[in-house]
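Of the protein chains in this complex, one is absent; all others appear in place.
This part shows chain A:
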Amino acid sequence: MGIMDGLGEGFSVALDPTNILYVFLGVLIGTVIGVLPGLGPTATIALLLPITYELEPTSSVILLAGIYYGSMYGGTITSVLLRLPGEAASVVTVFDGHQMAMQGRAGPALGIAAVGSFIGGTLSVVGLILLAPPLADLAVQFGDPEYVALTAFGILLVTYLGTKHPVKALCMAALGLLLATIGRDLVTGTSRFTFDQVELFDGLDFVAVAMGLFGVGEILYNLEKTEKAEQIKSKVKNIWPSRRDFRDSSGAIARGSVLGFFLGVLPGGGGVISSLASYGMEKRRAKDPSRFGKGAIEGVAGPETANNASSTSAFVPLLTLGIPPNVVLALIYGALLIQGITPGPQLIDNNPEIFWGVIASMFIGNLMLLALNIPLVGFFVQLLRVRAGILAAFALLITMAGVFSVNNDVFDMWVVLVFGIIGWLMKKTGFEPGPLVLAFVLGAILEESFRRSMLLSGGEFSIFFTRPMSGTLFAVMALVVLYSSVMGIRRRRQRSQLPGVAEEELRATGLEAEPEGTAGVAATSGRTDGRADDDGVPGTGGGSTRAGGDRP
């Protein structure tokens, strides 16, 4: 199917009244939870997973994708107006966005973010259209050794990228891999760690684990904090940016789109990293870097564009290889599995309505977001008055009813509660659930592929290095490990003399001193609080290649 035919079919799917409704619902929910600190896209999608079970597969992905990129828009609003990132990927927007608001330029800050997000999102959809089909054709040739390489690479990158403590992240990834071994062994048929519970024969339910760790864990964590009414200090007016604003930020938007697209495709990439990388890049390129942190519009436009672009391109590995590159996509992967659809190289051929329908819905969704955001900023800000306690009780109720509805099984409700408590404890102790959940999902693919590779080769490990694709991937992996260790040592030496820029700035904005303020950040995936005071990668090293290719 050619691109035009595909897009034609896609739009006929996406323009179906029901699907238009789901795009709208998705971007609306996305914006709302983006605004609300304490509920990020990960938690929301985790909570809503069971509901999608009742929908058509295409509608459910359209809805969840809408929530994901919609939250990238919404997070900006609170970052700019309240110096409080609504979700993790908008942390850097705080630096210049809030400064602009203090100078009475909240309107243009929000306006340029919306326009940039729209451009980044749309360009990224175009990139997705061009890249995904050829990649899927290539991926059909992938055998088990390649999948071993890809999943291992993914787990490795996830534990390195965007985590504060690679060691803690590695522990969590290891725990995730162990949890993935529960259930019947695929090759021998023996039960592992099931303790004679029939409910455990198929392993833990991914939906229940994710809902527990992200959803319930999040809710419990947020309840601990004291509630504080938020006051909007600055008035929002003149949203549409001036011609000069556009001129200043056009370069940042262009670079942010490209950077975000590529960082989104990378395993472990996604909104947080691309916005940080874009900020670092803009600052490095600027003629006068000292303007950053004092209301430079490029510092808003670049990161906001990049995080939106990456939230779209993250669909590439999922829809072509069947490998989710980050936690949100892992949840969408779960949603497709619930529907009986295994994402993989054949998805584009077998379920063209899903692939092209979702792509077309992204065009529509981005357009809706642009239309929603500019006139409705004031309305969204009012949402901050909803008390966290009410929200939490409501969310918990939906969670428990939802998880029961997937398998009609009370056992899954217990799994949610147990993992909710684990998630809460992890959050309190600085362990991140992201690597755990991703390793849990990828672990199953990794193990099956590894076992089959061993059956194929008769137990010879050489199978991983003699095949060109998997050999290359393992070589790249070795380089990444080597490079990051060397850089790690070098950076540790520099650290004492030169604190990272991002760290400095975060401190300056007082985010670190105010744990409540970062709630929304910690809320999403727990990545940001880590990134925020990681030793200033975007600031010191900056640049696309650095943060993207070799930073891990």
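Going forward, contacts are C-beta pairs under 8 Å (C-beta built on N, C-alpha and C of every residue); 3 or more make two chains touch, one makes a residue touch a chain; residues count from 1.
Everything that follows uses one rule, which is that contacts and distances are computed from a predicted model.
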UniProt protein name of the chain not shown, from "Ribulose bisphosphate carboxylase large chain", "Tripartite-type tricarboxylate transporter, receptor component TctC", "NADH-quinone oxidoreductase subunit K" or "ATP-binding protein": "Tripartite-type tricarboxylate transporter, receptor component TctC"
Hidden partner chain, touching residue among A:Asp5, A:Asp202, A:Glu224 or A:Glu460: A:Asp202
From A:Leu21, A:Val140 or A:Val167, residue that would touch the chain that is not displayed: A:Val140
From A:Val167, A:Leu455 or A:Val481, residue that would touch the chain that is not displayed: A:Leu455
Touching residues (missing chain, whole complex) on chain A: 140-144, 184-189, 191, 196, 198-199, 201-202, 339-340, 342, 344-346, 350, 404, 407-410, 448, 452, 455-456, 458
